[in-house]
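All protein chains of the complex are present and in place, except for one that has been dropped.
Take a look at subunit A:
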């Protein structure tokens, strides 16, 4: 009742537990020989023991297995003993016909347990240690039985009767069961009066319909129509054994109906597993929801939760799971409602892994509610509201001196501030921060973020929250990657600081995240690891391997061990793996920014191979995106699109997935290269739509979209418009402190001015971009800025060709080592142009010096289908051949030139498989 949290260990005796007790009794029958009667070998004996252990710990469902399920599993386990075991269990169960039989049974059980003082024991005698897992189980059963009232014993007896009857009827035939169960559940199903059931079916259908519709809409967003037919299969994201409910949802509605029938079943043959197991189950489901996001089935799980709530009304954790489920299916109102309900009931003290500190008992821990609420608002894209709530969370946790919650809240705030562009926080971050930000409110958002990060890190370290420390290190690395550290106080002796980001610091931060994997010590509860292991073990009984074991009984001993080894889950909890994995992702990104393509790729590959199991679906998609982008830049579009196709099959294409965004990016680039400007603009607009969806504005995507818009305009030779777009983009980047993006925009501006023939105006932009690149160590971007600078010098006149060439040669190592195909080709062409325009250079003397880079460029551009640059290369080649007096080759080059110019002018003549089935039918 009100305000009282029940002890989690409470335990009720059920028919299933009785049959487990019978099995335990067989396993540890008080006999004198080392291998008791029915077993033929030690391994057989051990296997039953393992099975029993797994039965008491697995957490794959909320309900205890029925007798027929138990018998099936015994069949897998028992081998030759199968019949003996099942017969024994069923006959023992059916022999319990009066309350007195139950009394005698439990008295017998007591003899199985060795006493604590049974010192005189022969070595080979089988005695169950009362403190072992099975011994504890037995003791709890006996205790629970002894606590039963007489009415309780009567109920147990009836339930055992039902439990046996169900098994028998399901064993014989389906029809029989129908009659036997007096038809109540089936009839109520067939009549359309069963409202509840129909409602659920309707809901499931609606969900399916909605998914269909969603995918249909997506098909406008360049989605392959094939996804329509495969949408049901889309749900199976991975072959993860834990997420059994995915399978359940997929197994069409027949399963759901079965589950609901259990719910309706008035005879009361339904029993929950132990509290411990249910909590474990709920935790696993929570993990699964977080991992699979919106591809987790909403209604099937909702059904289970509803049933659980009905059976255990005081288990409030159900509301939290409901909240999670709604959260990941973007149902704002239900999520909000369930969040509040959960914390109202539990006061934040149920279900969370927390160490109850001494003073906190009388008071609820509602600050956790605030933390969750803040994160919910963040998830739904209400950053301002989230910040308000988190501010309150900070204040309340300070008030109640809940340091752990405070540390987590601060980390959440850092995340919020770094993810979402705030131009100002004044008025939001208010008074509660004064102890931390003593400097006052004149700080910029970035400075505030830095202070917060530092504070959060320090707090997490002092509280020894290993995972939080690692996460904070990652956040710090991210911050260091994109922000120059300035002294917070702009006076005093410290002004000698260099205004640059430091890659070493970033690496250091990333590396300190790794310590987690060696250091973590059961911070997460042991429940999941233990329970997951047992669940996996039981699951594998049904795998074909089980039958393999059955078929060769003689060698059973050898078969069991690898079998066990196979299912052994790693001892590292999933969350830790996820953190470590994301540090690899961060590394890949860092190297991408710093401009080392091979290292970026290597890190992405490490992530994709080693952490794919533990990663959430969005992270996994991200790493695929990175790899595909790499392919596109270095191998051309054909391979990239092939890879994209496999990736699309792997991930459910929801409306705003990273995969979809990347597809748009690839299509845009290719359209630009081919000269399909209309298509390019269309794709660009779609990106823009994705950037500012209903939920929230994605700054990163918004920059990307307008950058591409400017590029398209540039390609269409609308220079003034392109410059205007780029300019406003730069202003936005400046406002929101997106400095890495600023460098790119400046470079684009320089290019725009160069192409429009104002090289002099372009120069300062290129130089500014260069200085940005230097500050942030963006080496590759710097090389390409140098290239642009060289081009600018070159277009100033032939007397600057020498300067351009020197610049170019300086940048060559970086470009050739890490640059993509386009960049290399551009560099080659520019080099050739430099030579050609140099008056002191004579072609006839050294033709290869010019021809060689041009050929290289033409080769590399082939994969990109970049008609404009190709035309330029062939044009130059033709000129060179003309000068050399080789008319045949000149004609050949001129012909290629003509072809490329033609296809640039008539872009739609080219056959395009991917484009034809996606965009054009939209």
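By definition in this document, contacts are C-beta pairs under 8 Å (C-beta built on N, C-alpha and C of every residue); 3 or more make two chains touch, one makes a residue touch a chain; residues count from 1.
Here is the rule we go by: contacts and distances are computed from a predicted model.
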| item | value |
| --- | --- |
| Listed names "WD40 repeat-like protein", "Eukaryotic translation initiation factor 3 subunit C", "Cdc23 domain-containing protein" or "Membrane magnesium transporter", matching UniProt entry of the absent chain | "Cdc23 domain-containing protein" |
| Contact residue for the chain not shown (choose from A:101, A:392 or A:700) | A:392 |
| Among A:311, A:610, A:761 or A:843, residue touching the chain not depicted | A:311 |
| Selected from A:26, A:74 or A:370 as touching the chain missing from the view | A:370 |
| Contact residue for the chain not shown (choose from A:75, A:88 or A:340) | A:340 |
| Absent-chain interface as seen on subunit A, which is shown | 1-4, 6-7, 10-12, 149, 151-152, 155, 182, 184, 187-188, 193-196, 266-268, 272, 275, 310-315, 336, 340-341, 344-345, 347, 362-364, 366, 369-370, 373, 388-389, 392, 395-396, 399, 431 |
